[in-house]
Each structure stands twice: as C-alpha cells, then as structure tokens.
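Pasting a structure here, questions to come.
In this view, the complex is presented without one of its protein chains, the others remaining in place.
Then we have chain A:
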Amino acid sequence: MHPSTLVLRRSARSLSGPAFVRWGLIGAAVLLLGVFLIVPLVAVFTFAFQKGWEAYVAALTHPTALAAMRLTLLAAVIAVPFNLVFGLAASWLIARFQFRGRSLLMTLIDLPFSVSPVIAGLIFVLLFGRQGWLGPWLLDHDVRVIFAVPGIVLATVFVTFPFVAREVLPVMEAQGSDEEEAALTLGASGWRTFLTVTLPKVKWGVLYGVILCNARAMGEFGAVSVVSGHVRGVTTTLPLHAEILYNEYDLAGAFAVASLLTLLALVTLVVKKFVEWRSQPS
C-alpha cells in the first residue's frame, strides 16, 4: 500500500472516531447525491422511454425537433470557434506579457459569468430589438436579429465567452515560455512557434475549455429564451423545444429531447475525467 494512503486511513480513524461515524457520513453523502443527482438522471431516461422506443424515436425525428437540433448545432459551431480564438489570444497575452490594464482585462473576461442569463438576453434586445438602438435601422434594411437566428447565436456567444480563456490561461501560465524562446532563437516564425510549440503544451486545457464551452452553448436556456421569440421549428433550440413540449403536456416528448441533452452532459463529464487523467503530472 502506498504510504500516503496509510496516513490517510490512520488519520481518518483518529479524527472521525468510531466506524459508525465514518459510515454515517458516507451514507449521508451518498444519500444526498443519490437524491439530487442519480435519481434525476435515471428519471430523465425513464420518463423519456415511458411510451416506448417508437414514441421516443418519433419525438426526436419530428421535423421541429430536427430543426431544433440544427439550430443548436449552428449556435455551438459559431460560438465555440470564436471563443476558442479569443481564449487563445487572451491567454497568450495575459500569461506572457505585462501591460497596463492586464488585471482589468482578467476581471472583465469573467464578467459574463456574473450576469444572469436573462440579462444576457436582455442586452441584445436593447441593442437590436424593435425599440432598441439599432432597431429602426435594422427594420429599414429588413434585417432581423431579435426573434431570429442571429440573436440566438449572439446570446450564445456572450454566455459562453469566458470558458476557453479560463481553462487555457492557468495552463499557459504554469508552462512558462522557455521552449518558445528557444524555438524563436532557432529561427522559427511566431506563428510556427505558436502552432508547434505552444498549442501542444496547452492542448488539454484547450480541449477542456472547448467541451465546457460547447456544453453550455448547446444547453443554454435563459439568454436564448429571451431573444428567441419561440417560433417553433425556426427559432427554437433543443432546450426551448423541450420547454414547448412540456408546456403542451407532452411529457414523453419533452424528456426525449431532454435525454439527448443529458447524454451531452454525461459525455462532457467523461471527457473532463479523461482530460484530468491525461494532464496529471506523471
């Protein structure tokens, strides 16, 4: 047995006293997580299949469900790459250079996390809505942003803004820049150094940031709900589609859609575990 485990075992005994305390605490934690996490997970799939496999497939292949999947994918396919490029640029900047406004920039990157999703949607309505700043101009030029696809994409980009930067920055700071400097001294160009030296060093941070960003982009509800207008099959993403079905008392349909999103969450957790395992110092 590894020596540290021995120490842990011993201290656990010395601190929590008799075994019944230990098992009591474990039992309480398992019960809590069971009630709050495991049973709801089981419930999603139970409710989704309550009318059988065929109803499940029918709910997911309905034209409006397919349209919702397409829109959800579209929002993620736009939001993730944009925020990835920003995350890389901002991490490089903050981790490698000292400049005025550096700590301000770090604070502002996290700003979208402290704004309620509903407010995130509201600000785009104030900008592009009919009564908004650019509303009259957009109306004249026949461009729709709010209650249309561009608004949904914008709101998604906003709420997923910090994810990649937050995950990549600490990794890049921890790595240091000796290898980059060596590559540059040996005559590599800046881009080549970035692509062949820096990116491989931070790849697990990037992957983690991207999957978190993607999970939020596909699952976002509040911000998207404000700008969507709920035009069925046109401006409904998967979470909004689930909401509509639920409000129409189609429980099995709503949970069929919800089960897809739950699978997405489970895949995200598995990738997270994988990244943690790979990036552990060996």
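By our rule, a contact is a pair of C-beta atoms (placed from the backbone, for glycine too) under 8 Å apart; a residue touches a chain by one contact, two chains touch by 3 or more; residues count from 1.
Quick note on the criterion: contacts and distances are computed from a predicted model.
Engineer: If you had to name the missing chain as UniProt does, which of "ABC transporter ATP-binding protein", "Sulfur dehydrogenase subunit SoxC", "Sulfate transport system permease protein CysT" or "40-residue YVTN family beta-propeller repeat protein" would it be?
Structural biologist: From the listed options "ABC transporter ATP-binding protein", "Sulfur dehydrogenase subunit SoxC", "Sulfate transport system permease protein CysT" or "40-residue YVTN family beta-propeller repeat protein", the omitted chain resolves to "Sulfate transport system permease protein CysT".
Engineer: Can you work out which residue in A:56, A:161 or A:204 touches the chain that's missing from view?
Structural biologist: Considering all chains, including the one not shown, the answer is A:161.
Engineer: I'm checking contacts with the chain that's been left out. Which of A:74, A:184 or A:234 qualifies?
Structural biologist: Once the missing chain is taken into account, the touching residue is A:184.
Engineer: For chain A, which positions touch the chain that isn't shown here?
Structural biologist: Residues in contact with the chain left out: 5, 7-8, 10-12, 14-17, 21-22, 25-26, 28-30, 32-33, 35-41, 43-44, 47, 82, 85-86, 89-90, 92-93, 96-100, 105, 108-109, 111-112, 114-119, 122-127, 129, 131-133, 154, 157-158, 161, 177, 180-181, 184-185, 190, 193-194, 215, 218-222, 225-226, 239-240, 242-243, 246, 251, 254-255, 258, 261-262, 264-266, 268-270, 272-273.
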